[in-house]
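One chain of protein is taken out of this complex; the other chains stay put.
Entry: chain A
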């Protein structure tokens, strides 16, 4: 393939991406290492964008809260594609629709961990507000902070604060790992 065609294709891709982002009102897309610094940068960026758009304070706070939990989940729990990779990587997308914000995160997960995670997600999705509150209290009392500093409370917290079901998917990549996609929805009114 000639260099010219290749560069043309890239420009075409960049334009398509731009268009898709515009039509779907995607404010932020990121793929890469997720660290505390990245978390802080994205949350403050999103906060600034929302403040400009005059989003209600309540919604702004919820989007901020959910982003932190989603990103810290990746930085603490994401697995890697191969043994020699060390970074905890993931994708992050924030979109603003007419009725809601969506925060979509994706990361690699070991297949062995999927049944346990699925069970937690299903359990959380089966509970109403009151049920989530009791589960949260129970977990906070029982769970000792794991060595990574997480308390396994992130998903319950997201469900509580958004008042929406957690939407998720697992795409198998190979016998060892899958790609886990979590979509959190925050209603705008």
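FYI, contacts are C-beta pairs under 8 Å (C-beta built on N, C-alpha and C of every residue); 3 or more make two chains touch, one makes a residue touch a chain; residues count from 1.
Just so it is clear, contacts and distances are computed from a predicted model.
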Can you pick, from "DMSO reductase anchor subunit", "Nuclear pore complex subunit", "Branched-chain amino acid transport ATP-binding protein LivG" or "ABC-type dipeptide transporter", the UniProt protein name of the chain not displayed? "Nuclear pore complex subunit"
Sole contact to the chain not displayed, among A:7, A:20 or A:44: A:44
Touching residues (missing chain, whole complex) on chain A: 36, 39-40, 44, 56-58, 61-62, 64-65, 68-69, 72, 75, 133, 136-137, 140-141, 143, 145, 149-151, 153-154, 156-157, 160-161
